[in-house]
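A single protein chain has been omitted from the complex, and every remaining protein chain is retained in its original position.
Presenting chain A:
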């Protein structure tokens, strides 16, 4: 396995050693067979390496020899520095997570009867373009929870566990008892006592937005034996007009679930929520000021800003993992098939539990495959371009920048500096040189065998 993939070879074991020509092919025939490939490779792959190295030492208009200034630029310019940093995050996070998921999926699906269908599904995104995957995830990450499925889920979960703000945009009547007290809360100007029920009228909500609200019940004193400050919170608007401001008129709707706090000397001494008919009763005798805290009026939770400056790179890495976890899974599953079952059985007979068998035997035996998968993904991630270019919106493209994108922007976009572009290209090449050397050394070793 390891042999197979580290070099991109199709077969493991020992590729046959180069042999003497047994067929007696004339040399000129060999030249003819090789010529098309050598011309294409020479002109479009080998020559560009030399050209790029040279070009990276010249200025933007290629008129001056500038030594390593372009490389200095790469590591000092703010945009390229972001790209370097993001590339580092990509190379560390994306392969690790994709390989871990691949390992988990490969192990778990091994003996599930529909494991093949599962693998096919997870592997499928490999077949589509990064452009299509990018568009798919632009849709997933759309900010509006009514459109983007990610935020629809996040907001749904959030609203299940956190109290949803009941009445965004509601406010008291101007010049009434309630006045803004900072931070979006409203507090009564006058202190209130148990003896006089309090009317807390709000406006700013459309009556049609409260289809299920019950009619408000006028504020009344606490029932006999009960003590405490009581009152009503309602929508002080009578459809069709004719209501008296500050007074509960027939047809006006109750605001249920509004949080009401009793404040004494700046401290909250009691708090409650209004009932279905808008009434509340606070367990305190006063005198207290009544406060409607800002949580009643906060704007609706809008979900996560997936493609904002902070999360755009992790979000795009998520899309990449969606595409490539299947690749890791398939390679690891193939490796898993060659793990000798007797070894696992023997360990189990010796009393090892499943976790021990997995971590002490399966994973070490899979180590070569895991390394191949990791290295392959790292090389792949190093050159990541399409996904970032498509998913990051213009406003956060700079925050999501990676080397291949910066190379494109510098050379063919707004940058107009092919000197720096070439330097980035050479940098990308240098980063894969260790793999190159490893492959060559291994081929030589095998050829000698």
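The working rule: a residue touches a chain if its C-beta (ideal position, glycine included) is under 8 Å from a C-beta of that chain, and two chains touch if they have at least 3 such contacts; residues count from 1.
The rule is short, and it goes like this: contacts and distances are computed from a predicted model.
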{"item": "Chain excluded from display, named as in UniProt, from \"Carbon-monoxide dehydrogenase medium subunit\", \"Sugar ABC transporter permease\", \"Thioredoxin reductase\" or \"Cytochrome (Ubi)quinol oxidase subunit III\"", "value": "\"Sugar ABC transporter permease\""}
{"item": "Option touching the unshown chain, where A:208, A:267 or A:341 are the choices", "value": "A:341"}
{"item": "Touch residues of chain A, complete complex, unshown partner", "value": "1, 4-13, 15-16, 18-25, 27, 29-31, 33-34, 36-38, 40-41, 43-49, 51-52, 55, 105, 107-113, 115-116, 118-132, 134-140, 142, 146-149, 152, 322, 327, 330-331, 333-334, 336-338, 341, 344-345, 354, 357-358, 362, 372-373, 375-376, 379, 382-383, 385-386, 389-390, 393-394, 404, 407-408, 411-412, 418, 421-422, 424-426, 428-429, 432, 435-436, 439-440, 443-444, 447"}
